[in-house]
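Apart from one protein chain that is not included, each protein chain of the complex appears where it belongs.
Which chain is which? They are A, B and C, in the order written, and residues in each are numbered from 1.
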Amino acid sequence: MGLVDIIKKGVFVDILRGMSVTGTYFVENKVTVEYPKEKLQTYPRFRGMHALLTDPETGDTKCVACMLCATICPSRCIHITGEVTPEGRSHPESFNLDLARCIFCGLCEEVCPVAAIVMTKVYELASFDKGDFWLTKEKLLANQVNAHKEVFAAPAAGAPSGVTRDRPVAGEEER
Amino acid sequence: MSDPVAQLIFLIVKAILMPVLIITFVAFVIYFERKFAGFFAGRVGPTYLGPWGSLQSFGDIIKLLSKEDVTPLRADKLVFKMAPYIAFIPVFAVIAVLPFGPVGGGPNLFGHRFDYVIANFDAGVVLLLAMGALSVYGVVLAGWSSNSNYSLLGGLRAGAQMISYELAMGFSVVGVVLMAGSLNFVDIVNGQAGNFWEWYFIPQVVGGLVFFIASIAELNRTPFDLAEAEQELVAGHLTEYSGMRWGMFYFAEYVNLVVISAIVSTLYFGGWRAPLTVLDFIPGPIWLFLKMIAFIFLYMWVRWTIIRYRYNQLMSIGWKVLLPLSLANLVVTAIVVSLQG
Amino acid sequence: MSAPHDLHEPSERLLRHDASPPEGDGRVREKDAGSVRSSATDATEDALSGPPARSGGRGFVPQRPPTPPGSLFAPGVDPDVVVAAEAHAAEAHATQAHGGEAHAGGTAARPRPTLEELKARKARTRGLLERNVDVMTVSMGPQHPSMHGVYRAELDLDGEVIVAVRPEIGNLHRGVEKLCEQRTYHQIIPLTDRLDYLSGFAMNHGFCEAAEKLMGLEVPPRARHIRTLSSELCRLANHIMWLGVHIMDLGTQTFFSICFRDREYVLDLFEMLTGARLTHSFARIGGVAKDLPDGFEERCRKVIDFLPKRVAEYERIVKHNRIYYKRAKNVGIFTSEDCYAWRVTGPPLRAAGIARDLRKDEPYAAYDEVDFEVAVEYNADVYDRFLVRMKEIRESCKIIRQCLDNLPPGPFLSRDMGHTLPVKRDVLQDSAAMIQDFYQVFRGPQVPKGEVYRATEAPKGEMGVYIRSEGAGTPARVRFSTPSFYHGQAVPALVEGEMVADMVAIFASVDVVLGDCDR
Partner (left out) sequence: MSVAAGRGDALPESLVVAASKLEKRFGRRLLERVEFRGELTYVVAPDDWLRVLSFCRSAPPLAFDQLDCLFGDHLPERATAPFAVVVHLLSHTHGHRLRVKTALVDGQPVHTVTGLWPSAGFDERETWEMFGIPFSGHPDLRRLLTTDDFEGFPLRKDFPLQGTVGGRIRTDLRGKI
């Protein structure tokens, strides 16, 4: 413990050094995203609330009720009843998804052989009503406006837009 | 209007105005603490209530008032309810003896003499130390009466900590008292008349540092916030408090912050005096206010940067480092003052 | 040697850390210890830190020699520790026995304590441990602000000294192992995310490595590189968050925010890559779910260029801060023997001077193709665990950069029909892939009968996965031998004799996540 160390301790070099760092943070640009006011854009792979896509030819869902998604689902949250239409097409009579059970793993989207079920960019899922978590076929079809553009269907018009903010890039936005 | 009557009226006005001003100021200090805590962490702090969130403290008060006031089943109810007041009231008493402008001299307001101090009290420093010691009781009693292990530990820590730091604080103040030759804050400020190199922080640099560190301990702020050490003791002595009772402790803490920063400026940084005599045209209270703000900011900066000492380390610093340092400072000051005098 | 009568001693002794293991295995594996010393980082700042061996400064605990009053703010420097350390340093310097690990400062070699010295230091820093004192029992957790998750510890306190700890876990038990027995291998992957939810991909990865070992499946090189990259990103996210939480536990709330700010960049990358921020579910049997997206590489490079700078800033705040030094140095000493006995792995083990890293020792994914150093420190205390993690952040950045540089072309998922889910694009275009899709979903992969155990280096320690297969598409028994489970168990051995304030510091320093612990 030399004299230099004692002097350094006496004038609080170590603490002042730390304070200089927080001091720079004090004046730097802030990274806070004030959430309800401004929202971040999700990435194309983001796994949000599900949607069923419509087949533009028939106007009905693309789903053929093959049960793959219901089978692969680790939390067993998809319930499908299939039927055959008069034209001979396999078709889900009911397609229910229990969002309260869903763990958003994305396996249903991955295994779907006709790209009917997709995960969208909707992530604000809180609700006061438990019934809102029971997604029927109609709700899932209506949600396809929020689907990511990159999936295999063309994006439907009228997707809602909010005040969005770009992601901060490390080392760029600040300082 | 005779002079005594005018003085009485002035006294009443000052006695009402000062606490009100301090409380309003404290509300904003709390807001700035939260805002700056955010800034130091790269966040933005409160933004919603009022412009830039500036009314946040008032929102807090409304929230605290509307919350349920829970008293633990097996708490010592009388003590439990008294403790916040015991913590709250003594800190105000010190305000009375702090000068915030020139005292004495000729008539300066409506043809009468207006003293910028509530009480020109000859033993002001003693009052400061006594009241500081009293406010510990609030913490200790709160810890004891809550009937919770965490509270008890917090109260014990607070008691031990304040006693040991009170000593170092007292001895370091004596250096200033010796230099000023008086226990009166007014005389202490008058002793620092002149430019900023006449202030006591240069001859009393060691005492000033000790006083500053001890004052952080007195304020219960990081790195000495062991009494309520959130990460260890949940909230220490405040664990069982809720609603406005908790709010009073919280408020007392910030009143204390304001008062202590005023005291540091008064003892070592010339009080209401301007740093250069050419700047004397700016009134004294403004200088005091600016100095207080600077110290409050410094306290915040320290709090949001560095981490907490452990209990035994705190005690060993208090007894093994700060106390000997302040004693040495006292001896040296005494020798120098007696040689000069 | 095998003396069963040794094992019938009173129960208390068996579970305590002082149950000394039999002789013959106290050897510290000095496996290329010299080469792993990274000397680059901060030579100049070491001057401030003073003598490296310093007593805990616990003057008021009885039975310990009173520490002499040191200089300003310094606790008494234990003369014998310093003498021993200096002797050791001189010896190391003179003989260069360990391969010349003289510090970059050039003046003094950092002393490397032997196991015996560490034991002695531990015995000295632990306070009075009398069982029959009047104790105050405090229940710490599950709702304590600094208990990570829902861990609960009942502390017996003698004043501020912890006399005994009784850990209680299980508040987050979800029965993952039971669920795994009912799910195909593909379905288990999302469940593994939820083990250590702070580093989800590392958990995916560990399970997939085990399953691939069971199946004898080969992973394409591109997939292995993407896995390595993602695992290291997990390590970054985990260690940065660890730093924030650890320093917050010592008293500065600011750290929590600023570290979360930087973790956000990593999570951002994960959202871009996997579609989720925490529960990635990204690894697949035979590869990864998706290829790197456009623009990922550029962003990723920015992050890994940026994070080491940030970490250097954080080190400016805490590394030589006298308070952090006092709070962390010689606190929670856990020697390599203790680590073996309690199966404490990962950074705490590496902080005890053992260069044990499964990435090097039992390489998986692309770890044998990248160049990195195992972070090792020698004092086995909280401070050294901090140093190890900071080094690991830098090394992870290095690994990620190499993965990006050397990313081989080719498939990101094995084309093996029998074991892997097909790539989505193929399913839509190719009927064979569609058949494979149906087969995999309804039956699961083709797995031979047998059992495997595969351990991987998760950010928190070694994560072992045991799978026993009966040949069906679902495993017959899965066991996740997760690091936090054992770290949580070792808490009594870690903290008994320390003080309450150290409980939070030490508990954070071994990095326990309750999802990982309770499974």
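Here, a contact is a pair of C-beta atoms (placed from the backbone, for glycine too) under 8 Å apart; a residue touches a chain by one contact, two chains touch by 3 or more.
In this text the structure is predicted, and so the values were computed from the model without any measurement.
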| item | value |
| --- | --- |
| Which displayed chains the unshown chain touches | C |
| Contact residue for the chain not shown (choose from C:118, C:138, C:155 or C:169) | C:169 |
| Residue of C:142, C:293 or C:363 in touch with the missing chain, whole complex considered | C:363 |
| Residue of C:214, C:240, C:388 or C:494 touching the missing chain in the full complex | C:214 |
| Among C:154, C:177, C:297 or C:313, the residue in touch with the chain that has been omitted | C:177 |
| Chain not shown: contacting residue from C:301, C:316 or C:479 | C:479 |
| Interface residues of chain C (partner: the chain not displayed) | 1-4, 6-9, 11-12, 14-17, 19, 21-22, 24-25, 27, 29, 169-170, 173, 175, 177-179, 181-182, 209, 212-214, 216-219, 221, 224, 340-343, 354, 356, 361-365, 367-368, 450-455, 462, 464, 466, 468, 476-477, 479, 481, 485-486, 488-490, 493, 518-519 |
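The rule we apply is simple: only the chains that are shown with their structure count from here on.
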| item | value |
| --- | --- |
| Category of the chain touch graph - line, ring, star, complete, other | complete |
| Chain whose Cα centroid lies nearest the overall Cα centroid | C |
| Winner on C-beta contact pairs when A-C is weighed against B-C | A-C |
| Rounded Å distance between chain A and chain B, as computed from the means of their C-alpha atoms | 50 |
| Whole-Å gap between the CA centroids of chain A and chain C | 29 |
| Whole-Å separation of chain centres (CA-atom averages), chain B against chain C | 44 |
| Touching two or more other chains - residues of chain A | 15, 18, 21-22, 25, 31 |
| In chain C, residues with contacts to at least two other chains | 70, 72-73, 254, 258, 261, 317-318, 321, 323 |
| Chain B partner contacts - residues on chain C that touch it in the complex | 57-61, 69-70, 72-73, 75, 136-138, 144-146, 157, 160, 247-254, 256-258, 261, 317-318, 321, 323-324, 326-327, 499-504 |
| Chain B residues touching chain C - in the complex, by the definition given at the top | 37-38, 40-43, 149-150, 152-153, 222-223, 225-226, 229-234, 304-313, 315-317, 320-321, 324-325 |
| Residue ranges of chain B in contact with chain A within the complex | 36, 38-44, 47, 301-302, 304-306 |
